[in-house]
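One protein chain omitted, others in place.
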Amino acid sequence: MEKELKILKYSDLSKLIERFHAKGFPVLAPVRKGKVVEIELVESLGDIALDVLLSTQSAKKTAFPKVEKVLKYTLAKSGVTQHPVDPDTARETILFGVRPCDASGFKSLDAIFGEAPGDQFYLKKKEKTAIISFSCPEADEYCFCTSVGGGPGNTAGSDLQFTGIGKDEILVEILTEKGKQIAAIFADLLSDSPAGVDKTKFLADVKVVFDSDKVVENTSASFNNAALWLEQSLRCIGCGACAFVCPTCACFDFQDEQNTKQGVRLRLWDSCGFSLFTLHTSGHNPREVQSQRWRQRIMHKFSYMPQQLHVVGCEGCGRCSRACPVDMNIKEHLTAIAQVG
Amino acid sequence: MSELIKKVTQLLNDKTVDVFIGYGKGSADRIRAIFVRSADQTEKLVLNSACTQNLAGYILKHEVKHLGKIGVLANVAALRSMLQLASEFQVKDGEVLVLFANPDGTLTEFIDFNSIEVFLTTTDTGITSDEQERIAQLEALTVSERWNFWNKEFEKCIKCYACRAACPMCYCHRCTTDVNQPQWIPVASHERGNLDYHLMRAMHLAGRCVNCGECASACPMDIPLNLLTYQLISPIKTDFGATAGMKADAVYALSTYKPDDKENFII
Partner (left out) sequence: MQEFEPKIVAFVCNWCTYAGADLTGTSRIKYDANVKIIRFPCTGRIDFMILMKAFENGADGIIVSGCHPNDCHYSTGNFHARRRWIVFRNLLNFAGIETERIQFSWVSAAEGFKWADVVNNTVKKIREFGPNENYKKIAVSTLFNEEGTSNE
């Protein structure tokens, strides 16, 4: 649909949260918790950290939580009885105050979980999530969204995008049908946008540092370049921080937990950085050392996903690099890969 | 600082070491570990007050060991880690070349574990007064308040295992948490999974933790994990007379005993 532009007063933002709650929609937004910024349920505008660069973890937990029950079962002498878990129990939820990279991150997850027959646990939650993103007036040295096809004002994946344009005014872009329905809740607070409002004036300047096509090409050709992967990964300690904070990482593990009478099957986040990730029952591990696992991380995002799902598995949000305990900086690594050969 | 670059350049040129682990400039205002392998890379080495990472964590990493003889710039925490690793037969005397930067800018090269042991008796190795303060504050709460505190902290935990990966003492090839026959520690990052994991790790570090704080600095969710292991250091010293990382031939406090170990809770 043709996007609509409206103006909202910044001072009316708190009314939006009230209206959403009045309609019975929970609101998830960035909240400060000490040094980290988590995305959580909020009661009012005052709870929301709108001035942070971005949340520590991505917003993927709204449709792909860190622990998710996918099956229940009971145990008796006669055997095991399965009790299916309804994947469609989420309420219509509004994800508010996230960044463009959060919203566009969902396109990788949509591609992965949407592949036929479709993962209902993800899809049903995602269907029920409306995304109101705020464009970025600032960026830091970890951000590189513009190098992977995104940007501080990118609207991909958002239902509505808000941009502060000064003088207590917010430019509201209504981008989807769902966005239209959400906007209807506060239609009386919206006024028509004057012609020629240029939001790019209010966006951060995020310089392009590499050509992502070149990165995809070089990555795909570098499987055997052992020295490259070793050099980049020597300080990597093999934790899961990067994968877990990443908006596009979707690998998961299943674990059954039970007592003598009943049990649950849980889906959990997993990381290709863990040494156990590819350990076979035979004891053989095709990715025995960290450089092989680092190679996998980069190739999955910049070679396999583009080939198979036609999407680059990275939004340039830089969360992985900020969260990394040993300062693995993916922007640096990708820039180096772009220059290979 | 150029003292360090001179020294490392010489070590690499003489082939005394094949790789030197030191600090280099990282992203933004961070410092990162760097692995210098030739004399032309030594200018990347930096040394300032932000250089606090315990580099001893890397001396057991397979791909680092594979590069050849290792030299490392150790801080006090790393020196203690090495002695503790030595007492657990993970590193031999003289296997790693150890440099220490003195506050006056000079370098000390420790030729053997014994010289490290002697040095550590002259320097402060305990937890900081801030950390002691935080532990005291927690100890002053009721049991119930402490449960709420830790559960609230553990809610943030995503089981990324950065704490385990960053800890020089967590080198077990198959960590208890990864064993699934039986699955002692739930993998999930729910309350029970997080509580079990962190309690287990604290127990497995009791008597081995050298209070380097890497666990807490590594945690992407800013959980004060170091307090859990630090809190055990004092009772282990008082009750068993044992402190980790001070002697290369020390015996692990929990694999030994005294016939008259005191307690007041066994009836």
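A and B are the chain letters, set down in written order, and residue numbers restart from 1 in every chain.
One rule holds in what follows: contacts are C-beta pairs under 8 Å (C-beta built on N, C-alpha and C of every residue); 3 or more make two chains touch, one makes a residue touch a chain.
None of the values given here were measured: they were computed from a predicted structure.
Among the residues B:Val76, B:Leu228 or B:Ala248, only B:Leu228 touches the chain that is left out of the figure.
The missing chain, though absent from the display, is touched by one residue of B:Ser49, B:Asn102, B:Thr122 or B:Ser144; that residue is B:Ser144. Considering the complete assembly, subunit B touches the hidden chain via residues 138-139, 143-151, 176, 184-185, 190-192, 195-196, 198-200, 202-203, 206-207, 228, 231-232, 235-236, 239-240, 253-259, 261, 263, 265-267. In the full complex, subunit A touches the omitted chain through residues 61, 65-70, 72, 85-87, 89-90, 121, 257-259, 261-264, 266.
Everything below uses one rule, namely that only the chains that are shown with their structure count from here on.
Taking each chain's centre as the mean of its C-alpha atoms, subunit A lies 33 Å from subunit B.
Residue ranges on subunit B touching subunit A, taken from their complex, read 26-28, 30-35, 53, 57-58, 61-64, 156, 158-162, 164-166, 178, 183, 186-190, 193, 214, 217-222. Residues of subunit A touching subunit B in their complex: 33-36, 38, 56-57, 66-67, 140-142, 230, 233-235, 237-241, 243-245, 253, 255, 257, 266, 268-269, 271, 274, 276, 289-291, 321, 323-327, 329, 332.
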